[in-house]
Every structure is written in C-alpha cells, then in structure tokens.
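Below are the structure tokens for one structure; questions will follow.
Of the protein chains in this complex, all but one are displayed in their positions.
Note that the chains are named A, B, C, D and E in the order they appear, and that numbering of residues resets to 1 at the start of each chain.
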Amino acid sequence: MKKIIAIIRPNKLEDVKQALEEIGCNGITVKDVKGRGRQLGITESYRGRDYKVDLLPKTEIEIVTKDEEVEDIVKSIVKTGQTGNIGDGKIFISTVEEVVRIRTGERGDKAI
Amino acid sequence: MKKIIAIIRPNKLEDVKQALEEIGCNGITVKDVKGRGRQLGITESYRGRDYKVDLLPKTEIEIVTKDEEVEDIVKSIVKTGQTGNIGDGKIFISTVEEVVRIRTGERGDKAI
Amino acid sequence: MKKIIAIIRPNKLEDVKQALEEIGCNGITVKDVKGRGRQLGITESYRGRDYKVDLLPKTEIEIVTKDEEVEDIVKSIVKTGQTGNIGDGKIFISTVEEVVRIRTGERGDKAI
Amino acid sequence: MDLVLNSGDTAWMLISTALVILMTIPGLALFYGGLIRRENVLNTIFLSFVAFAIVSILWFIYGYDLAFGHNIYGFIGTLSNPFFNNVVESNALSTYAPTIPEGLYAVFEMTFAAITVALISGAVVERMKFTAWLAFIPVWLTLVYIPVAHWMWGGGWLAQMGALDFAGGTVVHLNCGMAALALVLLMGVRKNTKLLPHHLGYSILGTGLLWFGWFGFNAGSALGATNLAVSAMIVTNSAAAMGMLTWMLMDKLKTGKPTLLGALSGAIAGLACITPAAGYVNFTASLIIGFAGSFFAYYAVSSLKSRLGYDDALDVFGIHGVCGIVGTIGAGIFATTAINSAIKGGLLYGNPAQLGIQLLAILSIGAYSLIMTLIIGKVIDKTIGLRVEEEQEISGLDITLHEESGYRLS
Amino acid sequence: MDLVLNSGDTAWMLISTALVILMTIPGLALFYGGLIRRENVLNTIFLSFVAFAIVSILWFIYGYDLAFGHNIYGFIGTLSNPFFNNVVESNALSTYAPTIPEGLYAVFEMTFAAITVALISGAVVERMKFTAWLAFIPVWLTLVYIPVAHWMWGGGWLAQMGALDFAGGTVVHLNCGMAALALVLLMGVRKNTKLLPHHLGYSILGTGLLWFGWFGFNAGSALGATNLAVSAMIVTNSAAAMGMLTWMLMDKLKTGKPTLLGALSGAIAGLACITPAAGYVNFTASLIIGFAGSFFAYYAVSSLKSRLGYDDALDVFGIHGVCGIVGTIGAGIFATTAINSAIKGGLLYGNPAQLGIQLLAILSIGAYSLIMTLIIGKVIDKTIGLRVEEEQEISGLDITLHEESGYRLS
Partner (left out) sequence: MDLVLNSGDTAWMLISTALVILMTIPGLALFYGGLIRRENVLNTIFLSFVAFAIVSILWFIYGYDLAFGHNIYGFIGTLSNPFFNNVVESNALSTYAPTIPEGLYAVFEMTFAAITVALISGAVVERMKFTAWLAFIPVWLTLVYIPVAHWMWGGGWLAQMGALDFAGGTVVHLNCGMAALALVLLMGVRKNTKLLPHHLGYSILGTGLLWFGWFGFNAGSALGATNLAVSAMIVTNSAAAMGMLTWMLMDKLKTGKPTLLGALSGAIAGLACITPAAGYVNFTASLIIGFAGSFFAYYAVSSLKSRLGYDDALDVFGIHGVCGIVGTIGAGIFATTAINSAIKGGLLYGNPAQLGIQLLAILSIGAYSLIMTLIIGKVIDKTIGLRVEEEQEISGLDITLHEESGYRLS
C-alpha cells in the first residue's frame, strides 16, 4: 500500500477532490499547510513598510491507497492541480506497511 | 522504528491521549485535519440554501515508536477511538529510518 | 529520496528556515501542530481554576530531498533549532519512492 | 413664538448622528465582512469605510446644499454655501427642524447619504476593482443619491405630493437595492457564489451595532427628543424582533432548522422595512410590517435570486431593496394621524390616495436609481473596468489589492 | 406645576434605552459566546438574541401592563392597553417619570426584562434544547419576571414596604441567578465542564459593551438627565473598576497571576452589585460594594460551585445572583438621603429597618424565582425535554441544531 502526499494550491482543492471522487478515490485527508519552493513569496505592507512573506498557503492531501491505484491518482492530481505556473506543488509517494480501520479493526487492503 | 498515523474523531482525542499515556506512549504530535471517507458529509445552510460540506474535521495523531511497541499502540487507539459508526478513521503504519532528538543530537531508538 | 520531518519550536521557525535556505534547501512545507513529549505542559487558569494543557504548539517542517543532502539538512536543523531545553523536538527520516512536480509532471530527483 | 435652540432635541440629534455613523463604520462593514470568504474580509470592510470618508467630505462641500438647499423645479437644491461656509458660523437653526442647529441637521443627513452608498457595496464584494469603487462613490452620490433625497426630503416633487418616507425606505433602502442590482447585472457572477460566511461573529456584532444605531436612524428622524421619537423607537424595535422571528420560522419550515444568520437577516429586514413607516404607525402595524418585510426578503433571497441568476452577493437588493418597497407600501396602508398629526394617514385610515403616492415614489425612485446606476456603472466599466482580474478574484482581494491579510492566527 | 415633557430627560432616556438594548444584543451575547467551546458559539449567542426578540414583542402585547399597570393586591398589574393600544397615541407622560412620555418608560423597562431572560442563558449553554429555550422565554417572563418587577417597581407589595432596588439587584440579577440555578439543577452536568474560553476577544468586547450600556441601565434608572443620574454614573463606574481590581488581586493570591478574564469577571461583578444601590450611595460606598461583590463572587465561582457540584456554565448564579444579594444588602447599609432625598437611608444613616426590608426582598424574590423556575423547568423537561442528545452535545450545537459554523478561517 502506498501513501500519496500531494501539496497543491488551496484554490485547486475543490477540483482535485472532485476528480479523485470520479476515479473512485474517496478516502482522503486534507491539511492546511504553508510552503516555500521556487515560487517567490508575497509582500504585505503595514504602515508604510513592506514585509516579505515567503511561506504561502498550500493544501496538503494525504491518500493511502492500493499500489495499483497510485498511478491513476497521481495522474488525476497532476491534471487537475496544474496551472503551469511555479507554485503548483509536488506529489510524494511512499510505502505504507499496514492500514487499520478503527471502526472495525480490519487491516490491510480492505481497510483502505 | 515505525511511524503510526492515526486519524480519529476530534472529540476522541482526550481519551486516546490518555490511553496512550497509560501504556507509556508520551511522545505524540497532533494535527487538525479535515477528512472524507465513507462518512457522509454534513449540511450547512445559510439564507435558505443548503451547502454540502464533505470534508469533516478530524484529528491526526503522529507517533514514532519502536517496532515492538506498535501493536500495543494500535490496539489502544482502536479501542478508545472506536464508536462503531462510519467516520471513526484509520491508522497508517510505515517505516522510519532515523530519528534525531534536536535537543541532544541523539539518534535512533534512544531518541524516540 | 528521503522525507525529513522536523518538529521544532514555533519561534525557531524563522532561524531554521533561513539556515535551510543558506544550504540551498528551498522547498519546504510547514504545518502548525501540537505536541507532547517529555516537556511538561503549561497551566492556564480561568475564573480561579487551573487547567493543564499538555499539547503545546509546535511547528512541523516537511522536506523531501535527495539522499545525499539529508545529513546536511539534519545538522542544520539540529544546530539552529536547539535551545538545549526539553521540548526542542525531533527529526524523523523515512524513504520516499517517487516525487512528482505537478506543474510539469517531471518525476524523480529532478522534481524535488 | 421665537425659535430657540432646544438643548434636549439637540442632545438627542447629536447622539443620533453618532449612532448612524456607527452603523456604517464599523457596523455595516463588519456585518458584510463576516459573510464573505476570509481572503476578502479587509477589502469588503474597506469598501464601507472609504465610502463613508468620501461622502463625509463631499456632503459639506456641496452635497447638503444640492439635496436640501432652496428647491429648483422640484428636482434639486441650490448650492448656496459651498464648503459649508458660514452655516455653523451663522448660528442658524434648521428650517427642517427648527429646534436644532442647521449644522446638526446637515451632519445627520450626511450619515444617511454615507450608509446608502456603503450598503451598495454588499452586492459587489469579492470582485469589484477598488479604483472602480472609489470612482463610483462620488458619481453615484451626486447623480443618484442627492437628487432622490431632494425629491423626497428636500422639498422636491415627491415631498410636494405628500409621499411618506420617514427615515429612508425609498431614499436609502430601495435606492441602494436598485443600485446594487444594476451593478451586479453589469459585473456578472463570481466564480464562487457560495454564501459560506467565514466569521459569523463579525456579522453578529455588526447586526448588534446596526440595530443599536437604527434607533438614531429612525427615532432620530423625529428630529427631536419627542413622543414621536419614542414611538419610532418602539416600532423600530418590534419590527426588528418580528422580522427575526419570522425568518427563523421560514428557516424552520424550509430547511428544517432555525439559523442564526437567518435570525440576523430577518432582524435587518425588519429594521429596513419599518424605516419608511417608523414615524407613522403603531405597535401592531409594526408587527405586520416586520413580518411582511422578512417574509418577502426571505423569498427574494432564497428563491428569486437563484431563479433569476444575478449574483447579489450579500443580498442588498433581496433584503434592502425588497424591504424598502414593503415598508413604503406599509406606510401607505398603516400610517395614522394618531401617531403623527403632520400627515394625512394611509389606506386603513381613510386615505387610499396615499397608497398611490407611495407606489409612485417606489416606481420613480426605483427606476431612476436602476437606470442611472446602469449608466454610471457602464461608463466606469468602459474606462476603469468594474471587475478585478480572474487571478485576483481567486487569490482573494486582500492580498492582491491591499497587500494585507485579515488573520495571522497561527 | 403642570407636567410637561422635558426634552433633556427624554433625550437621556431614549439613549439609555438604546444602551440597555446594546447590552443584550450583542453585548451579553458576545460575552457569553467567547467563553464556551467553539462548536457552540452560535447557539450561545442565539439564545440571547432570540430572548431579546420574544420579550420585545410580548412586553408591549401585555408585559408592560401586567408589570406596571394599575396594581392589584400588590401582586400584579392590570392589562388595560393590550398591544400598547393608545398609549403612544395619547401623548401621556409616565406616572413613574413625569417628565418623559409613558411609551419611553415602557420601552426602557422592556430592556430590563429582556436582559434578565438573556442572562439566564449563560447557565444552560452547551446543552439546552433550542426549542426548550424558546418555550422557556415567554413562560418565565410571564410567571416570574413580570410579577417580581411589579412587586418591586410597579407599586407592588415590596415597593409599598419601601424596599430599595435602584436598577435591578433583585429584579434582574438575583432573579436571573436563582432561575439559572434552578435550571442547572434540573439539567445536570455537561460532559465537559471545563471553562476554556474559545475566543476571549468576544468576551472583552462584550464586557466593554456591557460596561458602556450599564450607564444606561443605572444612570438611566434616574429616569432623567439629573444630578442623580450623574451620581449613579460615577458610582457605577467606580464599583466596576473596584470589582476588576479586586478580582485581579484574588487571582494573584489564589492562582498566582492576574488574568484578563478575571478582570472582566470582576468588572461585571462590580457592575452587578452596584446596580441596586446606584442611585442611593456615594463614591466611597461604591468602592466597598464593588469590593464585596467581586470578593464574594470570586468565592462562589472558584470554590462554592465545585464544592456543590452544580454546572452553572458561565456563573450566572455565581456572579449575578451573588452580586444581586451583596448589592441589595449594600443598599440597605449605605443608602443615604444626601444622595437621594426620596428615600429614608440605610443602616449607616440611622435606619436599620431598611436592612431588614432588603433581606426580606432578597428572600422572597430569591425563593419565588427558584421555586417557580424549578416548576417551569420541570414542566418543559417533561414535555419538550430540556437537554439535547448526548451526540449533539459532543458534536456541538451549532452544527447539530442550526447547521451553521462559527468560523471558516482556513
């Protein structure tokens, strides 16, 4: 089983969520995060002074899924999350050894 | 060493935290997240219109621990976090290669 | 590729961020979390009663990087994040199998 | 009898003036600010503040004279004291309210002009260019508000016909509602039209301050500390209460649960619709008017808007426009000489003609405001542009237009 | 001397009325709303708003007459003008305050009734059914508030005995405190009784608005713009300040650090306990009363409550009930004819009997309110049910009862 962590633009969340739903990926966990990458920060100004804010709001989506579904999910996220501008974000994939459904205690693939 | 990520109901946090303390698991990191799974969303209504909110508030607990303690921790979370209704959440277990304690620079098991 | 998760004191974020920038590590994702470890909680009091708050605010930094850069990053975090007092936090390192840049669809090391 | 300044009337009008100012800044600003997306909170609030500031200045440069100065053909007043020159200095009492200084009447009326402009902003939030708004304020004030105020309150043709608008059902509420409608027709629909309030606490506070300030608005419109002011205060409060309970009931019937935003919206509806009638009707009538205003506003907001498809973001037309109409008709029905001996009474009290005059006022002011605002909006659209870039709308206006953010809570 | 309307007195009472309304909506609503869990913020605030709306209407339908109408056997007034029919129209001045219109006295008194009901809600938040609260409001208003107000202020038996309650130590504070106690005894303890305020900013603002509004409450109770109103304003302010400093000191002594919530609570305690005495005592006495009120409230809140185990969520009994008692006794001790020539003075000024009358007022009103509220609460519990489902209590009342959420900040 794999864990997919996708960092996307906050205003792409609705689209990505819907795209995932369409390919049958329902279980997701979402976090508000802030990020820095190649994207330049933004400037805020208060009382005549500029302040550089380099951590920009991003949304992180965490999905644990079966190995065979990873590719579809990644493609779907890339497709809907892309604007082509710097700041679109990243996807990280790693291995998960065990999944447990708290409600039933089920484990493994069927707990996803 | 393993990383346990448990997504639970926010109102179960107190109980789970206490249960973990009882089995000697003190080091935990907690995040406010939102999640979607089998659980139906909730409806909010403003000025006569209904809006479907499908991401519900959840709490994510991150615990890094020794391999041999994983089972106890998982059991403890399942036991205290369970209500039996859809939405109780999931536990994901994966491998961590190295742990460093920032205060001392210690590494490995003794840094946990 | 590795994922480094560092849990640090919120007021050390500025320093750590800058130190990482200096060693060329620009891509980071930051989360507000709460944590418990060896550090004692704090007490809050309202209307003559004391309440123990054991989850303290922490900041989690997530960095995905090439294997060879891990050591430098860890050292840099330990150096700047350390105060020597309990509560300085932990660093967890694990393996990431794939990285995808959403903007371009690039994969692997060059997507980092 | 010699006219002398009455210090009690003056005290009441001083505080009434301050109360109406509080309604706009920060009352209305916060009410609106709580309802939109977090990324637009500062811009939304800014629209009200800057409207207030600009009107504050222009009103004394020329606005008051054009609205309330010597009447020219029933359409507009004369500019006799530009920059309010020599008005305060002359120690004159107001011809409209002969127990208080003229300056006091002028500043009290200023607050009505300011809130009317600010109210419009609720419709265009989350997508209007800030510069376009800055341009809109003086033009609309001059070409729409001032003439309309003159017709109704400054001795203009509607006043001469005996149209009743105690505190602004047509001049304020209908007027801003139609202008809001005109602007949103020109600007089109936002990318995200969901009404998911980001911070209802602001709107709760805003409603509280509006309700409080409305006593200055309505009971202040008695222009003195009189029994009429008392009467206006009582019916203002009961119509608001009735409006609140009515909306709660509608919520219960339609979506199953009474909502707090609904209760607040109903209270505003009740307050808006009693406004034109506040100095003419009794307690029982205020319950009926409050009920009707809230009832029709509920339908306008929950059904009409989605059916017609315009994007009146915070329901300026749906609540203020609709309630301005309901209340103005209500005044034509329930007005009674037992409450206010200076009028002829309404339909129920043997004067059906009043209802006709009220309808005429609604039609003429409504049409004038709609058409003029369409023209003004179109001109601004062609020159400055009404709407922000799509990218700015998505990222939010606070950061893109003002380089500020509303919250730094973590 | 002919009685004529005094415009200065009328101006002061108009604004005083508006000030007391501001105390409830949004003052008290926000004060309470900041102290509870985030998931209940809207419901908590809603309880005050809806109480205000319902009382606003019922008061003029029959409440005012029953409380202040022609006295029947010292127990209740007569309903002579249902729906406030012909009161405003008659241009009559108030028999209770012969320089202001009767309508103004009526609406001023309405604000007291409304806040008393709203105050009770602080005890039952986070667990009371909304429908049960809707039912409770009119019943309690009618069966408890109105008779008690009549006894003390409407010429009833306590008034006839010369009991002193300038602005509501018994009628408002003790009354709501005992009712709160009765309800929480019936409803039991919440699953989570920790007082961990979710947003103190609301409570800070609420306290500011309460303090501000309290000048209308206390100095307004002089019923005119007189030297007595000035005196009441001064002692109201100093008792609040003293209450604040006292609580800070207690905090320092007991938990080691002065807290801001403590300071706010102390200020409210000071304000509550000077209320019955505000028109009778001098500056020095106000310091003593403010100190005593805050001191006893601190103990009630921090020790008594946990020892007795009732769950008075926001300390309505602990602060308002206790301070109502302290202040009513204080009036019996420190009242002086040098401040108010219409009374006989208290213990310190050679009239020990006054203290006995004060104690009688406390006992009778306290007992009446407790017992009647127990009965009313029991009946509602058996019919509608007082308490929400456990699942609703856990998930929070905003989403489960109103389908709304207070914050959408991310």
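Assume a contact is a pair of C-beta atoms (placed from the backbone, for glycine too) under 8 Å apart; a residue touches a chain by one contact, two chains touch by 3 or more.
A quick note: this is a predicted structure, and the numbers were derived from the prediction, not measured.
Shown chains touched by the hidden chain across the complete assembly: A, C, D, E. Contact with the undisplayed chain is limited, among E:267, E:335 or E:401, to E:267. Check E:128, E:174, E:242 or E:292 against the missing chain and you find that the one touching it is E:242. Taking the complete complex into account, E:407 is the one of E:153, E:317 or E:407 that touches the chain left out.
Taking the complete complex into account, D:91 is the one of D:78, D:91 or D:192 that touches the chain left out.
Counting the whole complex, the residues of subunit C in touch with the unshown chain are 11, 42-46, 50. Listed here are the subunit A residues that touch the chain not shown: 44-51.
Those residues of subunit E that touch the chain absent from the view are 6-9, 11-12, 15, 19, 38, 196-201, 204-205, 207-209, 211-212, 215-216, 219, 224-227, 229-231, 233-234, 237-238, 240-242, 244-245, 248, 255-261, 263-264, 267, 282-284, 287, 338-339, 407, 409.
Note that in this section only the chains that are shown with their structure count from here on.
Taking the definition of touch as given, a chain qualifies here only if it contacts subunit C and subunit D alike; those chains are A, B, E. Remark: subunit B and subunit D have CA centroids separated by 51 Å (rounded to whole angstrom).
Mean C-alpha positions place subunit A and subunit D at a centre distance of 45 Å.
The distance from the centre of subunit B to the centre of subunit C, with each centre set as the mean of the Cα atoms, comes to 18 Å. Looking at subunit A, residues 31-32, 94-95 sit in touch with two or more other chains.
Each of residues 403-404, 410 in subunit E touches at least two other chains.
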